[in-house]
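Missing here: one protein chain of the complex. Every other protein chain is in place.
Chain IDs A, B and C follow the sequence of writing; residue 1 opens each chain.
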């Protein structure tokens, strides 16, 4: 059984490899097997399959799972995974296999599989970002007293701590995790399966059975919409983009902290490489590759958008092309998350270099200004006064007006500010929350 | 008061117009005024402002609101709206105006304003998509018995109704609405205000006061994260992209339905134009422009992503450039939604043309196949049998095997399928839901 | 020899697979071999290699070419292709292999390889678009008398011929071919090799030798620029985007011409598939996949742009990530071009259906108007007069004012217009040109 439809002519040799997608589809196998089982039970309930037929199909599904899970895609003339699995069932259980495609189409099948994959990937990515947030929280606590200059506009700005910086990312990655969680729970609402090719079916199956079996809340409400769209793919990629952008900022920060005149980091050797020509070089490759590879995630969203742009209602074959986009983006982001989690654990800082940097950029100026405010001077006057002092000091003896010791950061009093105590408190609270919700 | 900082030299004439953004910022005025009020109350509670100072500021804020709401941006040398408003307060209330910027920076201010705008825009867009979904539901009910060929791969596929098609979009737009709702509720969680430039402040203000005043649940937990990111902008644009893609599909469908050999629609003249050269033309311009203009929404997301890519921690001036991107996308999508809602109300169909189309493409084949299945034939056998019949009919006498009357669509039995009864039932349920949740 | 640099610690298992790129680089092998040869000759001229050392290296390069060309990437701990090949040379020719990396770095090496690949790919793609343009020209001649309605705004507009439509694409694809030709000739200007890591070298090699050997006009003028940028990749992808957009329009046209109520095409069965559920369906999959797959080309340009955005001067490891983007886009576009060429040859039309369509949409109106103009009536008056006639006919007896026979298209008199004679003349001229310039 090569195709599910009556074929009049051989596919042209330039077209066949573009048409065939068994290898591309193969990552959907685990979802496909669950779907077959759920559909068999639904057909059984509708009286299309007998009890025995249903059991034989479920046995065959389990056998296929045992044989093929984790394996490479088989060499087969089947044009896609749906054709391959129907062929497998047919050859293993005979006529019952010819009934399995009743009241369904590849259109609703692939829509369902992609939604299942996206739910799965969203859950997995949520967990990866949880682990990464946990690692950042742990570092935030450990580094809460490691004082260093915070920057804005890439200029030294005000005192803070490495822990406060790490907490930034803990909180960013936790937001990404929440995004995936909200996504997963909304994708679970409606199951496309049973939408058929475009209009449902005249075979009176109970779609609620398969929806329930596959972990959805209920069947989708419109068969045309269910088979035409890939909204959950877009949404997954959109959340992934936000995660990738935060990873890229983290990479940019670490690369900047590692620049020769900074030398704030003890960049972990296991995440860097050297130069083929320059014997003096050790480079922060892991962070550069993190920044570089994340562009594939950003591009994936744009790719999916272009693919969907202007498509008419009803399944269009263009939709095939979204599958590798979503799979590759999810896989890549997962690997990058894992690497970053390990990197954050391995990263260390040079206290002496940080301390030395505290003497630059007059970073105590704002706190000094605020002392004047607390003594009653209007902010704008205090601002101008301190600005003159800073300028005078810079052009005068070139020294600093006053020592900006690490103690400065303890002066922060506002919630979410850079004081070590705040950083510890918030990191602990976030850790508790991250652990409570764990799936 | 031209700048809030001590200026050593005039800005270069090639730089000043790129730096100044009062006109670009002006759309944030309503949010800015609310923010000033909330901040004054917070400074009052912290003892930085006296009762009288606070009252005078709030009076001034109200006066500014009366004078400037709805007006164009004033001609002013102020570099941005934050500078302009501090200048206004200073000139209206004297020294108290010099205190208003205490324990805050333009960095947390603009982060807060954008979040407020995005919450507002998200709410507004949610309502627009609700109205659009309501209009599509109403049409779904009215058109539920208007039978026509559903298509897949742009080929006639199976019988359905125009109402079923309209319900597709009702359900799609309702999903978009839900997306905006989820977005708004998550953006409301954390208020950036009080994060200062990057590290919070040593002035012990209670950030919870301003957060509450501005409609947020609580202050943000990390000042560095709060001032460095624009996640809510990305998320708003991401949802907008999904809305825009559905609008583009709707446009594509209507344009296709209006093609000369289809002529299914009575395209409303108030939404089309003619040709300057060809006297015979009336074109579906509104739908082409809908498809065309939506690309600005798609591009806006990509624009924001590129802008944020690789930015280091701490406010960077690049972030200024995201403001018009978000505003223009929100405004454009709102206008397109409104036009589409009116268009959907004005659109009509040609029953005769639809009926005539029912005789093409052997679109009863699937239902015929399913009758054989209900009589006990395995699906795959029935599929091959009907395929042969169709092929024979096509190459034989060129006629159809059997009449595919409008009655066919009533044969659908599955939930969410194309039967007129299903369409009516689901449209009604959706209408109830859309009206209940109305804000 | 695992790395070219002194390694202090093992790479972390989460980082090693992201760092290693031998498999990803493998497509550069043919270019890498040529480069080694050219560099050996250059080092020989500079006296770094003896005659015998140079000969032994060239022998080894040829042996590697024989063994590995066309093979899969070997299993090797080498982190990239440059490391692998230096290791191979070292193990095959001993100490001379340790000298081959003199006066060069992987930075200038990879910049050169990518430029060589892009020149090669640009040439290959130019040839593919030439073949496609030739096929479209041939069809333009064959179909020049096959009259059908041209459309604007997806509405029947004016008479033309299928040949005229085919000539549109011949001319579009010829433009793309010219773009690749211009690109290739500009990429050949400057050879990056010899730029070293960032600054050139103190070993006085004559870069002109290697530039000449590798087919470039001269060495690049600034080592920092040569190693920092990937402009030729962007430019290749930019031309590819224009090619892909034309392919997508062609796909859209054919899909539209194949719609059930049109049925203008005899869609070639070897480029379509059927439905798993609907026995009546034959779908234009090749054209849908062409439209779908081309999005990968569009996305590749955006991907490369995001990757390069904001990178500082000097090689950054992010640049590694551009390699698969360029390779995959070039390969995909080549395959799609080949398929489209074969498709265009196999495509046919239904003369009866085309003729029948000529009776719709009053498509003779413009020519009728122009007859009045030739008789002396001002255009705008003639336009309004014919518009009234058309409207009257449509709302009156529903018939057409006058028969728009195929003869109509012969009325066109302007250069480049839709008359069959023009189409033939221009197609022939273009064919001559396409054949003359053939590489």
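Here, a contact is a pair of C-beta atoms (placed from the backbone, for glycine too) under 8 Å apart; a residue touches a chain by one contact, two chains touch by 3 or more.
This structure is a prediction, so every number in the text was calculated from the model and none was measured.
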Kindly state which of the options A:48, A:133, A:162 or A:306 is in contact with the chain not pictured.
A:306
From C:88, C:109, C:213 or C:228, residue that would touch the chain that is not displayed:
C:228
Touch rule applied to chain C and the missing chain gives residues 4-6, 48, 86, 90, 95, 97-103, 107, 150-154, 157-160, 164-165, 167-172, 175, 178-179, 182, 186, 194-205, 207-208, 219-229, 231, 234-235, 238, 241-242, 245-246, 248-249, 251-253, 256, 291, 295, 298, 301-302, 305-306, 308-317, 366-367, 370-371, 373-374, 378-381, 383-384, 387-388, 391, 409, 411-419, 422, 426, 430
Chain A residues touching the omitted chain (full complex)
149, 151-158, 255-256, 258-262, 274-285, 288, 302, 305-306, 309-310, 357, 360-363, 365-366, 369, 383-387, 389-390
Touching the unshown chain, chain B contributes residues 3-12, 14-15, 17-19, 79, 82-83, 86, 101, 104-107, 196-197, 268-271, 273-279, 281, 283, 285-286, 288-289, 291-293, 295-296, 298-300, 302-303, 306-307, 316-321, 335-336, 338-339, 342-343, 346
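One rule holds for everything that comes next: only the chains that are shown with their structure count from here on.
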Greatest centre-to-centre gap (Cα means) from chain C is with chain B
Where the centres are mean C-alpha positions, what is the separation of chain B from chain C, in Å?
35
For chain A and chain C, what's the span in angstrom between their mean Cα positions?
32
Expected list for chain B, residues touching two or more other chains, is 151-154, 157-158, 256, 302, 305-306, 309-310, 366, 383-384, 387
